[in-house]
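Contents: one structure, followed by commentary.
Here is chain A:
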Amino acid sequence: MSAPATSPLVDVEGLHTYYGKSHILNGISLQVGPGEVVGLLGRNGVGKSTTLKSIMGLVRPSQGRVLFDGTSIAGLPSHKLARRGIGYVPEDRRIFRYLTVMENLRTGLDRGGVTEARKQELLAKVFAYFPVLAERRNQAGGTLSGGEQQMLAIARAMMLEPRIILLDEPTEGLMPRMVSQIGQIIDALHREGVAILLVEQNVPLTLAASQRIYFMEKGAIRHEAAAAALKANDPIIHQYLGV
Partner candidate 1 sequence: MGTIVDFFRNFPIDLLLIQTVNGIVTGMILALIASGLTLIFGIMDVVNFAHGELFMLGAYLGVIVMATTGNFWLALVVASLVIALLGAALQIVTLRPLLGRDPLMTILVTFGISLVLQNYALWQFGPVARKIPEPFTGHFTLFYLEYPWYRLVIAGLSAAIIGALWLFLKFGTFGIWIRATTQDRTMAQAMGIPVPWVHTAVFALGSGMAAASGVLFGPLVGVDHAMGLDWVLKAFIVVVVGGMGNLGGSIAAAIFVSLLESYAAIWVSPSQAVIVSFVVLILTLLFRPTGLFVPTPK
Partner candidate 2 sequence: MTKIRDHHTIVFWTGFVVIVALLGLAPLGLPEFWRRFLTEILIWGLLAMSSDVLIGYTGMISFGHSAFFGLGMYGAAAALILFSPPNLWLAIAFGLVAAAAVALFVAYFSIRLRDIYFAITTLIFSQIFYVIIFTWTDVTGGENGLTFTRPRLSLFGLFPVRFTTYTMHWFVLAVVALSYLLLRRVMHSPFGMVLQSIRENEARTRAIGYAVQRYKMVSVMLSGLFAGLAGVLYAVQKEFAAPDFVYFLVSGETVIYNVMGGIGTLVGPIVGAAFFLMLRETFSRFFTEHYLIPVGIIFIAMVIFTPQGLLGFARRWLNK
């Protein structure tokens, strides 16, 4: 069942990143294929968020290669990456608290080269996924609940019509009902052909949503496996997540 390997959408090789003197990323290499959902699992502090930030240009890697669709993006400012189709949903959501829901969406929606009709389509789609956002469209972002803010953060990234979304711990601090909603969103995005690099602590969700999983430890990828081949209580999981 070996399909011909298509060239990856995101190709990271030998990435090293420092925070001051701390050597956080120690030679990360990973790939995400077009439309693929890839999970990144590991304990707290191993550098999962930093990996996403390094890809998104929010943190400057000192060494290594990051290719997006075959072209090098290392060193480019993040607004260019967003325009090229990389969406980013950070760990603490970071929606614009003093902007309304609608204005938050518009930060991604108001781009050159998008027709008014297309904008309406995108809005309609996102409101279909997240009806609560439609209700609260004129409310300030800061007045939303935690779960609603997470939805807004994802919806906002979707406004960019991205080819890949970097999702950092979307289920953190959410109720179980919302967690499964997140799982559904990821599936829906996958069906649309959007690739996702998912950093998570929630193992069952990650296993269910992803095609492949990377395991990280101390700033490096230690193991890679197809999600289908792993079960929830696999010893590998215990090894890298120490539960």
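A word on the picks: all candidates are chains of the complex that A comes from, given by their letters.
Definition applied: a contact is a pair of C-beta atoms (placed from the backbone, for glycine too) under 8 Å apart; a residue touches a chain by one contact, two chains touch by 3 or more; residues count from 1.
Everything numeric in this text was worked out from a predicted model, so none of it was measured.
Between chain A and the candidates 1 or 2, a touch occurs in this complex only for 1. Chain A makes touch with candidate 1 in their complex at residues 56, 58, 77-79, 82-83, 88, 90, 94, 96-99, 103, 106-108, 110-111, 156, 160.
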